[in-house]
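Notes follow the structure.
Of the protein chains in this complex, one is absent; all others appear in place.
In this document, chain identifiers A and B correspond to the written order of the chains, with residue numbering beginning at 1 in each.
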Amino acid sequence: MFLTLDIIGTIAFAISGVLVALSKKMDFFGILIIAFVTAVGGGTLRDILIGNTPVGWMTNMVFSYTIIGSSIFAIVIRNKINYLRTSLFLFDTIGIGLYTVVGIEKGLNAGLDPLICIALGTISACFGGILRDILCNEIPVIFRKEIYATACILGGTVFFVLREFPIQDDIIFIIAGSVVISARLLAVKFKIALPNIYKD
Amino acid sequence: MFLTLDIIGTIAFAISGVLVALSKKMDFFGILIIAFVTAVGGGTLRDILIGNTPVGWMTNMVFSYTIIGSSIFAIVIRNKINYLRTSLFLFDTIGIGLYTVVGIEKGLNAGLDPLICIALGTISACFGGILRDILCNEIPVIFRKEIYATACILGGTVFFVLREFPIQDDIIFIIAGSVVISARLLAVKFKIALPNIYKD
Partner (left out) sequence: MFLTLDIIGTIAFAISGVLVALSKKMDFFGILIIAFVTAVGGGTLRDILIGNTPVGWMTNMVFSYTIIGSSIFAIVIRNKINYLRTSLFLFDTIGIGLYTVVGIEKGLNAGLDPLICIALGTISACFGGILRDILCNEIPVIFRKEIYATACILGGTVFFVLREFPIQDDIIFIIAGSVVISARLLAVKFKIALPNIYKD
């Protein structure tokens, strides 16, 4: 169950990387490198901070094969996923939802404080996309007006609130991930932003 | 004593992060993230290089609470710390002074060569500010004309010279930290720079 979420998140982020790299007219290896960095960047920083080394994708080859497979797939059908901006937004949002939960779970396994687990979930979810945008010379998604890290923090908070109740772990994973995804979708659709603190 | 220096440095860097983020009109979570990254960035890279994982702020919650507390405090009284440039310079300088000593001490504890300890002190002191400036789209402080890393290297050298004499550790910490702070203050006040090697 848990590995499944991780792999679906990997596919979503790899495709989001391919989409940005394609829009920059990169060559084949350039696209693959961006897909890889986007998909593993967040989890790599998380594993390094915890001390889980060699980091996950280096010992479990399923991640490399998933990234290579989904990247080639996305390159081949690139004319079918034409509405780049919309697809990119969707894949990126699914990725942050799933990686937030995966990151929190890894923090819990390392016996860390809930506050630190939420930070790890947010790092897992956001760092790959930040690297993707820096490498492709885009304004990093996290610094745009949209809610991004805030959605992860919200989902992480819901995660730890639900854990206080007698709910099955798998259900909590799915609810918390869905909260992240919904929060970002709704915030962008209804242009919700955090309250302005610069009024005075 | 040692933890105290580390916490005061954390407060100084967190406030310096808040000041830069405020000047960029970031939202509340954006400010908190910049404060966090500035305060823990240098120590995180240092701990990762040494292999002290999970890194310090993840296992000792006093750092997270200190950062959140001093950030909220700085946001609330932001109209009182109005002279942004001067305050920022001061907090940043206190931060690099204290973190240089903290970094050197961690290197010594890991049994590393004095040269490497000085490098670790410099990394601890400078990396958080570099990340802050990159994330806020400022020219990183380390690449401006001011003496910055050089002050850390100077303080680190004084540290290891003093250790040759029968002086108490606490005194050495304070002297070396003060050297870093004074070197930077004096260099900026009297516009001292390294000798130019491009004369010919």
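The rule is simple: a residue touches a chain if its C-beta (ideal position, glycine included) is under 8 Å from a C-beta of that chain, and two chains touch if they have at least 3 such contacts.
Only a predicted model underlies this, so the values are computations on that prediction, with no experimental measurement involved.
Colleague: Consider the whole complex, including the chain that is not shown, and state which of A:I7, A:V55 or A:L90 touches that chain.
Modeller: Final answer for the missing-chain contact: A:V55.
Colleague: Looking at A:T4, A:N79 or A:Q168, which makes contact with the chain not pictured?
Modeller: If we include the chain that is not displayed, A:N79 is the one touching it.
Colleague: When the complex is taken as a whole, what residues of subunit A touch the one chain not shown?
Modeller: 25, 27-30, 33, 36, 44, 48, 51, 53-55, 57-59, 61, 64, 75, 79, 135
Colleague: On subunit B, where is the contact patch with the chain that was removed from view?
Modeller: Within subunit B, the residues touching the omitted chain are 48-51, 53, 110, 112-113, 115-116, 119-120, 143, 149-150, 153, 193-198, 200.
By definition in this document, only the chains that are shown with their structure count from here on.
Colleague: How many Å are there between the centre of subunit A and the centre of subunit B, using C-alpha atoms for each centre?
Modeller: Result: the chain centres lie 30 Å from each other.
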